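What you see is the complex with one protein chain gone and the rest in place.
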Amino acid sequence: MKPEEKIIDYKSILDNIYSSISQEENKGAIATYIPELAKIESANFGVCLLTRKNEEFGVGNWQVKFSIQSISKVLSLSLAYQIFGDKIWERVDVEPSGTPFNSLVQLESDHGIPRNPFMNSGAMVICDMLVSYYKNPKEDFLSAIRELCHSSEINYSETVAKSEASVGYRNKALCNFIKSFGNIENEPEEVLDFYFHICSIEMSCQELSRVFMFLANPNFTTTKGTKVLSLSQTKRVNAIMQTCGFYDESGEFSFRVGLPGKSGVGGGIVAIYPEKYCITAWSPKLNEKGNSYRGMKFLEEFTTKTEQSIF
Amino acid sequence: MKPEEKIIDYKSILDNIYSSISQEENKGAIATYIPELAKIESANFGVCLLTRKNEEFGVGNWQVKFSIQSISKVLSLSLAYQIFGDKIWERVDVEPSGTPFNSLVQLESDHGIPRNPFMNSGAMVICDMLVSYYKNPKEDFLSAIRELCHSSEINYSETVAKSEASVGYRNKALCNFIKSFGNIENEPEEVLDFYFHICSIEMSCQELSRVFMFLANPNFTTTKGTKVLSLSQTKRVNAIMQTCGFYDESGEFSFRVGLPGKSGVGGGIVAIYPEKYCITAWSPKLNEKGNSYRGMKFLEEFTTKTEQSIF
Amino acid sequence: MKPEEKIIDYKSILDNIYSSISQEENKGAIATYIPELAKIESANFGVCLLTRKNEEFGVGNWQVKFSIQSISKVLSLSLAYQIFGDKIWERVDVEPSGTPFNSLVQLESDHGIPRNPFMNSGAMVICDMLVSYYKNPKEDFLSAIRELCHSSEINYSETVAKSEASVGYRNKALCNFIKSFGNIENEPEEVLDFYFHICSIEMSCQELSRVFMFLANPNFTTTKGTKVLSLSQTKRVNAIMQTCGFYDESGEFSFRVGLPGKSGVGGGIVAIYPEKYCITAWSPKLNEKGNSYRGMKFLEEFTTKTEQSIF
Partner (left out) sequence: MKPEEKIIDYKSILDNIYSSISQEENKGAIATYIPELAKIESANFGVCLLTRKNEEFGVGNWQVKFSIQSISKVLSLSLAYQIFGDKIWERVDVEPSGTPFNSLVQLESDHGIPRNPFMNSGAMVICDMLVSYYKNPKEDFLSAIRELCHSSEINYSETVAKSEASVGYRNKALCNFIKSFGNIENEPEEVLDFYFHICSIEMSCQELSRVFMFLANPNFTTTKGTKVLSLSQTKRVNAIMQTCGFYDESGEFSFRVGLPGKSGVGGGIVAIYPEKYCITAWSPKLNEKGNSYRGMKFLEEFTTKTEQSIF
């Protein structure tokens, strides 16, 4: 019998891992650079698995909303990819960076072309495209996400967006720097306002697994009945998550978990098993590289116990 | 029916792609920095597919030997992983570098710990481990490769090894630089001699597909009947190939081909579809990033036409 | 007889060099990145020498005002040094940078402490100090410069300041970047407004030689009868000009001219022979490093012909 045909008792595996990790020390530290995020209760811990067959398994605080932060970069990339197709690759590359997520150094040698759409710089260029395209960027983007999620309960957190804007000097530096190379069309202030807003979107693990299902299920459609990306585009977004989804810990995640995924400093992680499932974990304490300590651990044990990884 | 169960006519797909690419312009340039390699006939073009069920499909110059160069880095990594287990990760990281394969810059900020085992620096550290372990490093390594390949016809090219040594000042710089950080145990001269030799190994596409089968088939055994790596180790080597196998074009390969793989400046590329097959392509002309122009193209079309990729 | 006692016919030397350089090709290119500066007539060429004994020699367009740009950085540094003393060195270093004037890279490794007060970053930190200190920064700074120059005819060019602000994304990036390290106290917008204004000051060669006399004549006093800097401070400002005054061509200027000096992208250069004279040259076409082509040439020939250099 081939591994992919095994019947796996997802529920008990999820419960077991959850309970064992819950008993271990909760290492790492909550991100404090955005004042509003520093207020989150660090004990939060939830996981949601959604399979292609629409089986849904939740554990812990899987229905509590949190700030998805950089996970939103996959959503903005996917919508821009849908709108502009391969033209987006003229303005952003698909290579892992080997440097921290907010590095300015590489932009200098790369003449303003960000290494990939999941670095802050790359996400800003994607945001700039969407700002140019949408009539009402913030409203239109939110509508698109709600259609993806089949839910009208998705919102920005104005408090978090303001909080990040108030301290986001490095992101302001980044956006002005890219603009100086000519790779931002709009005024940096407008692009940054959009960027800070989409980072501030709040979702639960359940909602995230649903909204990301289009990368795991080739037959997924939005509330409007449309597909999001072509099969080839879907594979390419997954490939970029695999190589670039975890900042300068992308290799480590690939090495330990073996699935394409994306993390956010709010403590969320989404991972995709193409054509099989989407799994989302949330725990606010981050390791040194800025990825959820318990989230990484959970996913590593999950792919080990289920013996499922793309490799 | 699930995609993985489709019956695919590999032979005709291979033939079709081969014939169409053969008629296109053969772009790129042969690597000239190793004098001996510059002599290769650029029209060579071969592909070999070997499935888990041991079906073997060859096309073009698939039985002509060529210099495997950096592809050897996967073999040295795998043997060191087998011998030392996870201890190897204390001396080399698993992150994509974002810089060229022979970069010294990053080593400085990383205090002599190479980013991954497929950069020259990382491969040298792995070589240093093997030099410390083996009684007769060059002989013992060759024996191990022959056991993997089930063939005694695998040899070093002394001419190529000497040729590279005669011009390898940058590699000498790299090895001495790592030594200055204390991350090389043996004398640089000895490590470099071993390194230049394993790069000079000559194999055909057919032999490469056979020797790499241990990464595609969990049940693979050597001539001695032993396994090479555990299932978990196998997955991890594949994961590193996925994120780091193509120098600073790793993201692009992942994006376009969607399989873990490794290239060499001799024009060879090996790619793995875990639990399904190993495919090797060879064409000496390289693109700007140092990867085989036709090899990349062939593999991209192959995964597109077969609709098989890990994503 | 010692060289410093020789009687030198400055007038005929100045005339001779001026006439010979005027007949040579005027190489280089006018700075175009500030739209307003691109409009300057490139044929302008003037020089003014002012000795400690108050002998004044002018040639060519020595009384035509131009945008002093980065030359203003010596004035802001000197005023901040006068106000805050050696405390300024806690926030900016005195080392040559080895990188272009607007580099962000080095700031990252130096944690927001600019290498020297003549890089854009360093000048912004100095501006930030003055903005914190002055009640009406722009007005108060201008008053201080007028007192230095013994002239009320010194003004900002609002057109140039606005022009630079409209395209100054890289400077905005720099200022926000330093702010992100905590080394800017005020809001970047306010600091940048002040910075763009002091760069826009317009002076002639004659006025520049007068305003810089405090670095050549230890007995110099302002219109209020006060000294600007102590003898030791004066020497230190001269020393910083010597090592850092010409961006990444500082060594070349030191090598060829042998005097401390400072250039601006408006095409002006001021050089100091401590305790002897101040000399200012202006010609808008810049060499590849951003320094006045004819200005550099003039000063090199001047110190060669007079056999006067600090070395």
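Should a chain be cited, it is by its letter among A, B and C, assigned in written order, with residues numbered from 1 in that chain.
Please note the rule applied: a residue touches a chain if its C-beta (ideal position, glycine included) is under 8 Å from a C-beta of that chain, and two chains touch if they have at least 3 such contacts.
Being a predicted model, the structure only gives us computed values, none of them experimental.
Shown chains touched by the undisplayed chain in the intact complex: B, C. For the options C:N171, C:N217, C:S254 or C:T306, the residue in contact with the chain missing from this view is C:S254. The residue from B:I8, B:A29, B:A43 or B:A173 that touches the chain not shown here is B:A173. Touch with the chain that is not drawn comes from one residue among C:T51, C:Q69, C:Q242 or C:S263, which is C:Q242. For the chain missing from the display, the contacting residue among C:S76, C:Q106, C:S121 or C:S263 is C:Q106, taking the whole complex into account. Hidden from this view is one chain, which touches chain C at 2-4, 93-99, 106, 115-116, 231-232, 234-236, 238-240, 242-244, 248-252, 254-255, 258, 260, 274-275, 304, 307, 309-311. Residues touching the missing chain, restricted to chain B, are 103-105, 108, 169-170, 172-177, 179-180, 188 (touch as defined at the top).
What we mean here is this: only the chains that are shown with their structure count from here on.
Taken as a contact graph, the chains are arranged in an open line, each linked only to its neighbours along the path.
Using CA-based centroids throughout, the chain positioned farthest away from chain C is B. When chain centres are taken as C-alpha averages, the shortest distance to the whole-protein C-alpha average belongs to A. The rotation that brings the Cα trace of chain A onto that of chain C spans 180°, given to the nearest 5. Separation between the centroids of chain B and chain C, computed from CA atoms only, is 56 Å. Chain centres here are Cα averages; for chain A and chain B they lie 31 Å apart.
Chain A has no residue in contact with two or more other chains.
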